[in-house]
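Our next item is chain A:
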Amino acid sequence: MKIIKRTGWFAGVILVIAGLLCAPSAWAAENGKLRLGIVTFLSGPASGPFGVPAENAAKLTIAALNAGKMPAPYAMKGINGVEIETVVVDEAGGATKQVEEFRNLVERQKVDAVIGYISSGDCLAVAPVAEELKALTVFFDCGTPRIFEDASYKYVFRTGPIATTDNIGAARYILDTSPNTKSFAGINQNYAWGQDSWNDFKAAMQVLLPQAQVKTEQFPKLGAGQYGAELSAILVENPDIVHSSFWGGDMEALVLQGAARGLFDKRSVVLTCGETGMFRLAEQMPEGAIIGGRGPYGVFAPDNPLNAWFRKEYQAAYNTPPTYPSYKIVQAILGLKNAAEKAGSAPGKLPDTDAIIAKFRDRASRHRADWWRWASARPIRRCRASPMAPSIARARTRHRRSSTSGVIRRNA
Partner candidate 1 sequence: MGRDLTLLGLTLALVLLLAGAVIFPHWLTFLVMMSLARGLVVLGIVLQMRAGLVSFGQGLYYCIGGYTAAMLGSLYGVREVAVLIAAAILVSAAVAFVLGTLLSRYRDIFFAMLSMAFSMILYGLLVKSPALGSTDGFNVPAMTFFGWKPAVQSTGVYVITCFLAYMIALAYHYYQKSPAGYLAGAIRENEIRVEYLGSSAQWLLHAKYVMASVISAVGGLLAALATGHVDPEMAYWTTSGEFVFIAILGGTGHVAAPFLGSTLFSLVRTYAYQFFPYTWQMILGLVLLLIIVFLPRGLWSLIQRLYSEKPRAADR
Partner candidate 2 sequence: MQPIVRTESLCRNFGAVVAADNITVAINPGEVVGVIGANGAGKTTFVNMVTGYLQPSAGKIYFRELDITKLKPRQVMRIGICRSFQIAQLFPELSVLDNLLIAVSSSEGTWPNFLKPLKSPARIAAAERVLADYAITSFGDTIVATLPQGVRKLVDIAMAMVTEPAVLLLDEPTSGVSVEEKFAMLDTIMAGVGGWRDGAVRRARHRDRRALCQQGAGILRRPDHRRRRSRDGAERSRRSQVRGWIADSPAVGAAMIGLQQVTVAIKRTDILNNVSMAIGSGRMAGLIGRNGAGKTTLMRSIMGLLPLRKGSIVLNDIDLSGVPPHRRTHHGIGFMPEDRRLIPDLTVAENVLLPAWAAKLADTDAQLAWTYALMPEVQQFADRKASLLSGGQQKLVALARSLMIGRRLLLLDEPFEGVAPALAQRLIEVIAVLKGEGATVLISESDYTYSRDLVDQVFVIERGVVTAR
């Protein structure tokens, strides 16, 4: 008897587990809402500067959309009149983990679309899976050009510019503002982002300013925090320009340590991701530093009603002005909304994925004169050494005091 009881107990446990496994798919039953997966860093070093500001902006935007309170032309409720519900997932844990969770989002949670991914490695790994699952996926931040350069995808979009444009833009800015540059150096984190950024910048400089020499290239490891040795190496070489794609805490540490060592005194320092730290480091950010915002975001965004609305709401909700990750995720959401609403379904009904995709591509190729020029995905070719349009450079980097001092003072 005991044996039977035991086996029965065991079978019961297995049944309960099986039930648990099947349950979530039932929850994703049709409730008439659009289910949107949002994937961004909620933990780890990238959560502070990128993940959480992006998530906050997404929450704020989706709430406003569901309430129909966005300024025109985005005033229609939700997306095409359909309310949006979100499933938020942490991007931490590496590419393998993200592939697993992406599948769970699409197949278990049955989301209609996914917006997310800051890490380039995650984007690279997720893209083919999205294609296999035929899941509409919008990357909002990752910067590697390898996604659309190495393969072509139907279901995958990116609404932000690639890192290559940042760095070529930075080089062009230097050509415009200091054409007599004789030498330059780089300090970048020793991982894909840092290596790619430096290579793009170096290649662009060699074409645009062939007389400028590379003095030294420093690659401290990601999250090192102490840059004394690297700073010494750079200061000894005394270059005219220092390039860095540092982000988050590393970037802030570099600014503080560099300022103390006189890194910013006689030369221009280009911080291609400097924008996320400009409010936090308002007091420490040195005069004349060249700051990038990974596109026309944050303080570089054009002055129009939508931007004014967004800045005001974000400041009110989170007590700090929005930085570029916040802008970029809003851009992805609005890009998706725009494409879906143009796909020709009656309001209150969702168009099918293929129709959205067709319009998304259309939006991308026609460059609609929206106030955010980049509000659509475009497969950007890697253009290491070819000169970019001057408008990109202007959008990318700017002397801080000339355009942003007002903003900084508000916070400080």
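To be clear about the criterion, a contact is a pair of C-beta atoms (placed from the backbone, for glycine too) under 8 Å apart; a residue touches a chain by one contact, two chains touch by 3 or more; residues count from 1.
Per the selection procedure, all candidates are chains of the complex that A comes from, given by their letters.
A quick note: this is a predicted structure, and the numbers were derived from the prediction, not measured.
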Touching partner of chain A in this complex, picked from 1 or 2: 1
Touch list for chain A against partner candidate 1, complex: 2-3, 6, 10, 20-22, 24-25, 42-43, 87-90, 94-97, 99-101, 103-104, 106-109, 120-121, 124-125, 128-129, 132-133, 144, 146, 150-151, 190-193, 195-196, 199, 222
